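A protein chain is absent from this complex, but the other protein chains hold their places.
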Amino acid sequence: MTITPPELSVFESLESEVRSYCRGWPAVFDRAQGSRMHDEDGHTYLDFFSGAGALNYGHNNPVLKRALLDYLERDGITHGLDMSTTAKRAFLSTFQDVILRPRNLDYKVMFPGPTGTNAVEAALKLARKVKGRESIISFTNAFHGMSLGSLAVTGNAFKRAGAGIPLVHGTPMPFDHYLDGRVPDFLWFERLLEDQGSGLNQPAAVIVETIQGEGGINVARPEWLRGLADLCRRRDMLLIVDDIQMGCGRTGPFFSFEEAGIVPDIVTLSKSIGGYGLPMSLTLFKPELDLWEPGEHNGTFRGNNPAFVTATAALDAYWADGQMEKQTIARGEQVEAALCEIVSEHPASGAEFRGRGLVWGLQFADKERAAKVCARAFELGLLLETSGPESEVVKLLPALTISPEELDEGLRIIARAVRETA
Amino acid sequence: MTITPPELSVFESLESEVRSYCRGWPAVFDRAQGSRMHDEDGHTYLDFFSGAGALNYGHNNPVLKRALLDYLERDGITHGLDMSTTAKRAFLSTFQDVILRPRNLDYKVMFPGPTGTNAVEAALKLARKVKGRESIISFTNAFHGMSLGSLAVTGNAFKRAGAGIPLVHGTPMPFDHYLDGRVPDFLWFERLLEDQGSGLNQPAAVIVETIQGEGGINVARPEWLRGLADLCRRRDMLLIVDDIQMGCGRTGPFFSFEEAGIVPDIVTLSKSIGGYGLPMSLTLFKPELDLWEPGEHNGTFRGNNPAFVTATAALDAYWADGQMEKQTIARGEQVEAALCEIVSEHPASGAEFRGRGLVWGLQFADKERAAKVCARAFELGLLLETSGPESEVVKLLPALTISPEELDEGLRIIARAVRETA
Amino acid sequence: MTITPPELSVFESLESEVRSYCRGWPAVFDRAQGSRMHDEDGHTYLDFFSGAGALNYGHNNPVLKRALLDYLERDGITHGLDMSTTAKRAFLSTFQDVILRPRNLDYKVMFPGPTGTNAVEAALKLARKVKGRESIISFTNAFHGMSLGSLAVTGNAFKRAGAGIPLVHGTPMPFDHYLDGRVPDFLWFERLLEDQGSGLNQPAAVIVETIQGEGGINVARPEWLRGLADLCRRRDMLLIVDDIQMGCGRTGPFFSFEEAGIVPDIVTLSKSIGGYGLPMSLTLFKPELDLWEPGEHNGTFRGNNPAFVTATAALDAYWADGQMEKQTIARGEQVEAALCEIVSEHPASGAEFRGRGLVWGLQFADKERAAKVCARAFELGLLLETSGPESEVVKLLPALTISPEELDEGLRIIARAVRETA
Partner (left out) sequence: MTITPPELSVFESLESEVRSYCRGWPAVFDRAQGSRMHDEDGHTYLDFFSGAGALNYGHNNPVLKRALLDYLERDGITHGLDMSTTAKRAFLSTFQDVILRPRNLDYKVMFPGPTGTNAVEAALKLARKVKGRESIISFTNAFHGMSLGSLAVTGNAFKRAGAGIPLVHGTPMPFDHYLDGRVPDFLWFERLLEDQGSGLNQPAAVIVETIQGEGGINVARPEWLRGLADLCRRRDMLLIVDDIQMGCGRTGPFFSFEEAGIVPDIVTLSKSIGGYGLPMSLTLFKPELDLWEPGEHNGTFRGNNPAFVTATAALDAYWADGQMEKQTIARGEQVEAALCEIVSEHPASGAEFRGRGLVWGLQFADKERAAKVCARAFELGLLLETSGPESEVVKLLPALTISPEELDEGLRIIARAVRETA
């Protein structure tokens, strides 16, 4: 699509080699609205990536934009550390009224810093403090963040190696479906816990994603999640659900664990909680776990007030009733049908798909196919990333606010990209 | 000043006990402009705190505000991960032209995530990767952040205890003045390094603040910093300057290490780099250290484009010439004169002060006096925090854009608060 | 049996509370010969414990005793660090000729210090050095020693807790039969290794006992051991067999892994290698792994020359031909028949037994039964210890030199003790 190559020289000469997405998408983006991004050369892209889940309400959502501009115009507090502000109060009240109370969730709210890894670090600290133990159980192909605490419970060997120190105090357990159904759920985990000779350090907590977004769109069954919650309860471990990518409606309900009917002890939220793509995160926990001393965890940007404003507006606009959840499930069915068709069209490709709500993965027997599909999709004007330890899964993550027509457009591009990479 | 107590119930019932600043400042802040914050009850406060250093250009600085509103109005990219955007390019080019090139600094720029601790984690990872060693040297009373990697090189015992695991791979060395001048600089450190029997794990890097902002406004002499840089060079350790609080002009020059004439291997910036109090951070390093693999470190909010916009505007507005540096030094002399007078008025208090540019600390023989001074200042309409391991230092951190009159007003409140807490 | 209580006051008042065996056997032992121990009050005990495997040739074996007395009489070197001595040379040559060469084993011999945990520490150090990785795989219910390196790969939670620091750098995997045959061998282990997202730190080595002596007389099948050896080879991990308790003929052949036909990369020996119960241990490894620098590992008593003398005498006396192996297997069949009878006599007890050569375990549905059987056996003049994480297994470990009559005598006592504890 691009004819003249984009002007990338300053990125290439000045920015670190660590940059990644920009390598697969050689364009310089300038504007965006809803599910469309525009580069400076006038090209438009349909976005099935949504800021890795940070843009569930689309780019520059007009409802949130209005609230944000008003707030900035009137010189509302921008930076507030953990000072009490009217913006924070509005957020807390709305979160309480719109999210927690209707779901009978009695959580304390912590602002641990504005990014997902801050929320995970705070969750792990709190679990260790409450239980007086160091060890955390994580799952194969988990992704929880890049700072050392979060990285230690992340599965990806390449990212782990970046730590430069041995990552310890964590033990991986098999995620749902990991051993291909040949082993009863939690057989190994429970044996380790019950056996005083197993060599497993007694865990403070288990941290889990209900669907592993970075790990390959691995979907845990509700009964598996219930089994895990039950195991945690029986074996005196806290259950942490990292809902950073799958929360905020990505799978349908506001929290991805609602479908399973479980109530985690600790929940992390980030990415789309701010609504507008502004950095914000939350760590939620049961009141009896709130053993923090004042200031025991802090962070300069933990009170990112503009994000409180857009977060509040998003909750008010999208979660005051059950419409968003229904719509997401409907859109998910649209995706599912299309993926089903793609798979059935390519029986020799060994393609499989899986997902829920508006997060889906498409995988081929040839592990390199996913990257080719994404590359071709880009040429065709669709932003689509891969997932999984070997980037072997095409990951569909459209905005929850995408229209059926846009969704259809993107799915058709995927179908074409699959055909053209056969 | 407050007559009717502020409405804090939702904070008290819903927000975690971890909150801290809001306890000392029982007000609900609503708006702010320049060096003034306004609570919802109509009270106004002069701000000598500046978002813990994140608001060097004052609250809602009109120049930056204009750029930000324009960007948001025109639907510029808000959330961009590490995609190339026009906003990021503008920032990179401006940072290159206004900051790096005039100072002959040849650094690669990494966006490690939007908070200070992200920048420190990335710096430590890179140092360990480059040198193939785990150990990092930090200094007494250092503060580098709350995620596990950063916390391990932070001095504060209370915050360290929050980790819930033993913090290892770091060894503290005495910061400048720590041993009261009785010991030659680096005597101990160098002996440990040169002695093959010392038991010190060979360090990958040294991480240092030029002035310890959280640790008690401890000011390293330029010659001490030069000695440290020389030691690092001679002993094959990378020198990391954490300039998160002291950079962006806080001490006068853009980088706080400029006065010492040293060129660190790695530099971290955050807090005021975004200009407007929006989350943003940078890790800078010499090009030969850029051994990152693509995506080896990442983070959802590492491309916070609104912050790129305000950051660019701030660099253009304040750093294109040498005015800001001169002005900060002049303001600093104003503070120094006032503190000198306060100290000489209270000879029995054992008061001392220290600082540079617009960061100053005032300490009394009675360690509890600082908290009293800050509490009284709040009643008198001045926001002022304490610093140091026992909160024993009054910390002055006004905006760099404060007017001489506002500065004088605040200094007079401090003088009065000191008198009234005698 | 004991009428006047033994005089234990000095032990009780002066020796640490850490003492354990002596609590179950309240006698003061004075002399011993073969499979008989005598206390100072004139009682005689049949020994089915054999110094926890250190006395495979019985107490004060006359052949070894003669060699030892001669050596001491003639003022042979007693303490030699790693100096070359005639006693060490005799041992090395004999070990080469009698043990290694006939088995086609090409191992270098290291004297890592005289105890089992020294041998394990050296094995782990070497594996980590050779592979440049920290992580070690151990198995559920493994026992490898009490110093921190060995303890980290030991399963017992009570003993691990004694470390006082988190034990890391190790991950437990299921030993053979651990998951009751419901899971294919190494399914989980191999998946973790092959999956770049599993979160398992890439191991340097696997350490395994062929039969877990302390862990409950858990017997690995030869095919399981072969599968493990194959996995190690395919996945670039060193295989360490800890043969401290099961080597030196305990299971029949000199090395317990011979039956499986595998050749470990590293082997640890201790306990009975000295023959006479004198402290001695060996770490054996393939020549290409001998990357030690001179003195990189050392230890004051690594050259315990009297033990070299008795070790040499034992090898000469018992291993020059295949008699010992045959005899042990025959004795084992005698034990097996007796245990079979005991079990069939007590169908309601849920008793099971397992073992090989002259190491056997007897377990009951009631986990406390084992301790009762051992206590009753002591009253009946038989020394017998328990094993397993909850001391739930009666462990039979008679000397390899025991006569069929003595063996029968002990087995009859066990049968009686079982009956009398029903």
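Labels A, B and C are assigned to the chains in the order they are written; within every chain, residues are numbered from 1.
The criterion applied here is as follows: a contact is a pair of C-beta atoms (placed from the backbone, for glycine too) under 8 Å apart; a residue touches a chain by one contact, two chains touch by 3 or more.
These figures come from a predicted structure and were not determined experimentally.
Panel shows chain B; residues 134-135, 138-142, 153-158, 160, 166-172, 174, 178-179, 182-184, 187-188, 191-192, 195-202, 215-216, 388-390 of it touch the chain omitted from the view. Within chain A, the residues in touch with the undisplayed chain are 165-166.
Residues of chain C that touch the chain left out of the display are 6-8, 10-11, 14-23, 25-33, 37, 40, 51-55, 59-60, 65, 68-69, 72-86, 88-89, 92-93, 96, 108-111, 113-118, 121, 124-125, 127-129, 134, 145-150, 152, 158-159, 161-166, 169, 204, 270-271, 276-279, 283, 285, 290-301, 304, 306.
Operating definition for what follows: only the chains that are shown with their structure count from here on.
With centres defined as mean CA coordinates, chain C is found 58 Å away from chain B. Here the CA centre of chain A is 50 Å from the CA centre of chain C.
Computed from the mean C-alpha positions, the centre of chain A lies at a distance of 30 Å from the centre of chain B. The set of chain C residues touching two or more other chains comprises 166.
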